[in-house]
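Left out: one protein chain. Kept in place: all the others.
Entry: subunit A
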Amino acid sequence: MNSVGEGCTELKREYDQCFNRWFAEKFLKGDRSGDPCIEMFKSYQQCVQKAIKDKDIPIEGVEFMGPNKEKPGS
């Protein structure tokens, strides 16, 4: 899958691979031994956050699950 930042797709793929392995083998099994993907995530984020700014995508300051607060059963 492509990243919204055209030059970030490779970094995204590397990070995704690391994350998917950690998620299935450690996180879901309750292993808290720490995140091996931190550096990869940092590089990927540097790239994609710049692309988001350049394309004026309005995600800045959007509250986590914001609209869910006013929904019934939330």
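Annotations for the structure displayed:
Definition applied: contacts are C-beta pairs under 8 Å (C-beta built on N, C-alpha and C of every residue); 3 or more make two chains touch, one makes a residue touch a chain; residues count from 1.
Definition applied: contacts and distances are computed from a predicted model.
UniProt lists the omitted chain of the complex under the protein name "PRLD1 protein" (options: "Eukaryotic translation initiation factor 3 subunit K", "PRLD1 protein", "RAE1/2 domain-containing protein" or "Cell cycle control protein").
Against the chain not displayed here, subunit A makes contact via residues 1-5, 8, 12, 15-16, 19-20, 23-24, 27-30, 32, 35, 41, 44-45, 48-49, 52, 57-59, 62, 64-65, 67-68, 71, 73-74.
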